[in-house]
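Below are the structure tokens for one structure; questions will follow.
All protein chains but one are shown in place.
Residue numbering begins at 1 within each chain, and the chains themselves are lettered A and B in the order written.
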Amino acid sequence: MKKTQVAIIGAGPAGLAAAIEIARAGGEVTLLDENHKPGGQLFKQIHKFFGSGEHRAGIRGFKIGEQLLEDTEKLGVNVLLDSPVYSIFEDFVIGYTHDGREKAIQAERIILATGASENALAFPGCTLPGVMGAGAAQTMINVHRVLPGKKIIMVGSGNVGLIVSYQLLQAGADVVALIEAAPEIGGYGVHASKIRRAGVAIYTSHTIQEVIGEDSVEGAVIVGLDEEWRPIKGTEKFIEVDTVCIAVGLSPLAELAWLAGCEFAFVPSLGGHIPKHDRNMETTIKGLYVAGDLTGIEEASSAMEEGRLAGIACAESLGLYSEEKARHLKEKVWARLDALRTGPFGEKRRDAKRKLMDLMEGGADIG
Amino acid sequence: MAKGIKKTGIPSWKELKASPGLPDADRLEEGPVAFIECVQEIPCNPCEDVCPFGAIEVGSPITNLPKLYGKKCTGCGLCVAACPGLVIFKVHKNYTDSTSLVEFPFEYHPLPKTGKTVRCVNREGKFVVEGKVVKVRNPKQFDATPLITVEVPKKYFLEVRSIERKRWG
Partner (left out) sequence: MRVKHHPILGEDRRKEDATIIVDGRKIKAIAGEPIAAALMAAGIRVFRKTPKKNQPRGVFCAIGRCTDCVMTVNGIPNVRTCVTPVEDGMVIETQNGLGKWREIR
């Protein structure tokens, strides 16, 4: 059977960053991804990133992705595309498929960087063609260069809802409104300001009551919510749209971590069921590491740093780095991660992550 | 404008005035100057990095709101293109006796042509006044963030922050 030193599952920002660290340390790494192209969601991010210079701030997401790919190529990382991993068996034997055939590869260490998937929302008409995830719309416009519709309503004001609304405008669509069930906008004010300036109305304390249409979306009815989040009769408003984008959060794609036997914790602020991990990104299964959105919904910048952390810790465990060298490298990554997790938006994630890592020491469940 | 950024996506005048990124009244009278409308603490400092004159300070932690040192600012506009949030503008209050210039980022297609009359909008995207396009600059260095400068009647220089996306006149 094929063998490798480190198998990384998921070639998005976290997986790519981890692969680069292992390769730099002199390790042999195989990167597996179910998609036709590596990069995960990173290549859809056509906006300039935040952070500081060392986080590559001011550079568009897809350009950072191109840099990561260049580095993996230069370092000779082996990338297996169109290779969905369907299980992790005993002794770190990874089962995957390729070209309709079942294959296996055995690794000494595994890093799971499988990311997250969009949540759905249930309401009458939610199955009509034209109702899709905000990420789906982003994929269609930024990767495939096709508009999913002409008149769009966005549901959800987190960073995904806000930034995809902006990108839909850039692609030439008319985003008629963005609605948010909570009384306040969830994502960055600067994203919201951009779309307000472009004439997009933002309705907080509103939700979708139903979507109307025969064969596809023809309109949406939104309704106001009171302080108890109950619909207020009389506030129903019909908006003519042909597309409804749903941006109501992401959930980690944790199937492989479950199958491998990792212990989980339920952390709502990080997106749901998260595999427990320590400051080395190692799970309760020795030799199995995790990084990126799988370990809590954040952003591409933190995914890359966590990938680096997992890669360095993994290399250390294989003896490729001395404890001192590894500590030095990890400290730098932690400093950058901590810088990203500051301020009113980052603090909550920092605290949730701290509690998650404490659990590895046997702390009480977060709840 | 009273409700603020968390509720409406637009900073209120109170939030703007509390931001250290606005030039003071004296500096506004003297030529073009940056106008930084950054009112939320997010980890971000490209504006500080890009300014060649040290006129913007974020410091540590990088969530600090950027502080503008009006005296050092030459109004070059590099920060306007560098801000990932697209919330830095350049204003030239006394361009003429009756008109001001406002420079803003505009990442849309198509770009208006110099000399054309355009419909200028405020932070809510609402039309306020017609203006003339004085300059459109889109060098490679800006990485696809073109900057448009419009000339508007002076009383609108604090309001106009973009143009309508569809009609250019």
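In this text, a contact is a pair of C-beta atoms (placed from the backbone, for glycine too) under 8 Å apart; a residue touches a chain by one contact, two chains touch by 3 or more.
Just so it is clear, the model here is predicted, and its values are computed rather than measured.
Residue A:144 is the one among A:144, A:233 or A:286 that touches the chain missing from this view.
Annotation for subunit B: contacts to the undisplayed chain at residues 107-110, 144, 146.
What subunit A contributes to its contact with the hidden chain is residues 34-36, 46, 60, 117-118, 120, 127-133, 135-137, 139-142, 144-148, 150, 170-172, 215-216.
The definition used in the following text is that only the chains that are shown with their structure count from here on.
Computed centre separation for the pair subunit A/subunit B is 31 angstrom, with centres defined by C-alpha atoms.
Across the complex, subunit A is touched by residues 5-11, 37-46, 49-50, 61-63, 82, 84-87, 107-109, 121, 123-126, 143-145, 161-162, 164-165 of subunit B.
Contact residues of subunit A toward subunit B in the complex are 47-53, 55, 57-60, 169-170, 172, 183-185, 188-200, 202, 204, 339-340, 342-346.
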